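Missing here: one protein chain of the complex. Every other protein chain is in place.
Letters are used for the chains, namely A and B, taken in the order the chains are written, and counting of residues starts over at 1 for each.
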Amino acid sequence: MTALLEAERVSFAYGPRAVLSEVSLVVAPGELVGVIGPNGGGKTTLVRLLSGVLAPRAGSVRLRGTALTAWRRRELARRLAVVPQDPTLEFPFTALEVVLMGRAPHLPALGFPRAHDLAMARAAMDRLDVAGLEDRPLERLSGGERQRVLLARALAQEPEVLLLDEPTTHLDLRHQAGIYDVVAELRRTRGVAVVSVLHDLNLAALYCDRLVLLAGGRVACEGRPAEVLTPAVLRAAYATEVYVGTNALTGGPIVLPRGPTTT
Amino acid sequence: MRPPHLTARRLVTTSVALVALLVATLVAASLVGPVHVSLARALATADSTDAVILFRTRLPRVLLGAVVGGSLAAAGAALQALLGNPLACPHLLGISGGAAVAGVLALVAGADTVSPVVPLAAFAGALGAIAIVALGARAGGRTTPHAVLLVGVVFNALAAAALMLVNALASYTQAQGVLFWIMGSLSTQSYGLLAAAALYGLVGLAWLGVHAQDLNLLAAGEEGAAQLGVEVERTRRAVFLASSLLVGAAVSVSGMIGFVGLIVPHLLRLLLGPDQRLLLPASFLGGAVFLVWADTLARTVLGPVELPVGVVTALTGGPFFLFLLRRHLRRGLA
Partner (left out) sequence: MTCRLLALLVLAGCGAAAPPPSGGVPARIVSLAPSITEVVYALGAGERLVGVCAQCDYPEAVARVPRVGGYLAPSVEVTLATRPDLVIAVPSPGNREAVRAIERAGVRVLVVHDRTLADLWASMRAVAGALGLPAAGERLVADVSASLGAVRDRVAGRPPRRVLMIVGHSPLVAVGRGTLQDELLTMAGGVNVAGDAGQVWPTLTLELVVARAPEVIVDAAMGSEEAGRQLFAGLTTVPAVRSGRVVPLASDTLFRAGPRVPEAAAALARAIHPEAFAG
């Protein structure tokens, strides 16, 4: 299993406040690694380090063995796509224009999208069930529609590595499943490596090959979902009592919170 | 409702239409004025009053209006994208303040209003302001829009104070000249000055144009843009410098004409969409048309007396913009 994207003992601090300490993570082609953990644990910061917009204070992040800092931005953007948690767009770009932005790394500086690019963008939008929203300005879409448009943009980038920061926050049940189905298809057919930050532990259990539990800026536990999602581990990380059952369909764990720890 | 995305074809057709509009405007504006001029006579006799009026007083002024209007509007479009604020105005940067102070100092020191000394001094002031604001806004190797805005505002305040000081110490007639220069005037007879301004305008526009797609991607935020392949810091610097060049050149030759850089790009964005690949050239052309008409009004509406062109841009631009904005708000599109 060759790592496609690898973070090795990265640390990061905002000023004096340490956010991540010695965090390591690897993801191979076709894998889906879930990053879970309580709020403030450093999950979003990790995504930003993995995408290269932040440089670690210590340690390194490498794509195909080369440090991110050594890659040119455009080159990186052709291989690595990010779906952020909360997109803001100051200007009234339409959904299609936003998805077409995903093609930008593949086009010359002032290049206009060719038929091929348009087709890709539209296919991506179709896949994510936002095809009919082409000419609507992004700000007039619902939260869920916006999230799916951004995922379509990431798909249009044709990445090898996909980073998702809580991609299902605004999505209803149907679309939550849909997203991960799309992601699964990408992994299967194109060998895309995916790292996804998740809040929902059950979704994590259902879809992820491996989990990394971040708490207090450190890796508290990592491994297969069944190994990580245990009452003891979760109690320590979330300060919450949980009930862990077995998913009758898959044989994997089901997690239900019972209440904050009293000690 | 505009098409969902920009095609090369739409860019070309819109640009051609705007160029045609500009050419028509230039011709029409040259023929309008408080004095009636016959084009036939002007072309026939180089020594007629018609020819002198048309080619010595009107044409340079009309062309300068186009260049200045275009420069300010293009800079406005780029800055609105760079600062992520659809209501940003190019004078916010502080460059205008620097140019104004230098130009006014030259005026008060006795420079002729007709010689190129004042515009040259003003341009030097603009360059100085660019350096100061750029360095002042740079922290930890990054130049954020927030920092640029802050430093620009402070710099403008300092410039305004300096101008008031100069005004207080200058004689009464000097103060009048200073005020006039600051309010903005396109009155010129110099084709040389016009050529210089046009050169800076076109260079600035081309420099901005190269970064048009990057500016589009910046709308996704600093990180979003970086993740889409934009070298954010380099792009910001380039756009800042190009815009400053455009504004500096414009203010140096015509003083501070307000509203053009704010209204024209904002209006065109409502009509044409935010894609900078279209918005930048469209703003240049639209700004040129707007300012030429505003100046035509300024030099015609009161007969022999001239109004300051800045007054006209505000009084015409403002209400029209409000009207369009309300239409869009009612349609729920803005």
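Here, a residue touches a chain if its C-beta (ideal position, glycine included) is under 8 Å from a C-beta of that chain, and two chains touch if they have at least 3 such contacts.
Treat the numbers as computed from the prediction; the structure is a model and nothing was measured.
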Displayed chains contacting the withheld chain: B
Selected residue (touches chain absent from view) among B:W181, B:Y200 or B:F290: B:W181
Hidden partner interface residues of chain B, rising order: 33-35, 37, 47-49, 51-53, 56-58, 110, 112-115, 171-174, 176-177, 180-181, 185, 187, 189, 299, 302-306
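Basically, only the chains that are shown with their structure count from here on.
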CA centroid of chain A to CA centroid of chain B, Å: 43
Residues of chain A touching chain B in the complex: 48, 51-53, 73-78, 80-82, 84, 87-98, 100-102, 104-105, 109-113, 118, 134-135, 137, 157
Chain B - residues contacting chain A, complex: 1, 3-8, 11, 81, 84-86, 209-210, 212-214, 216-217, 219-224, 226-231, 269, 273-275, 277, 333-334
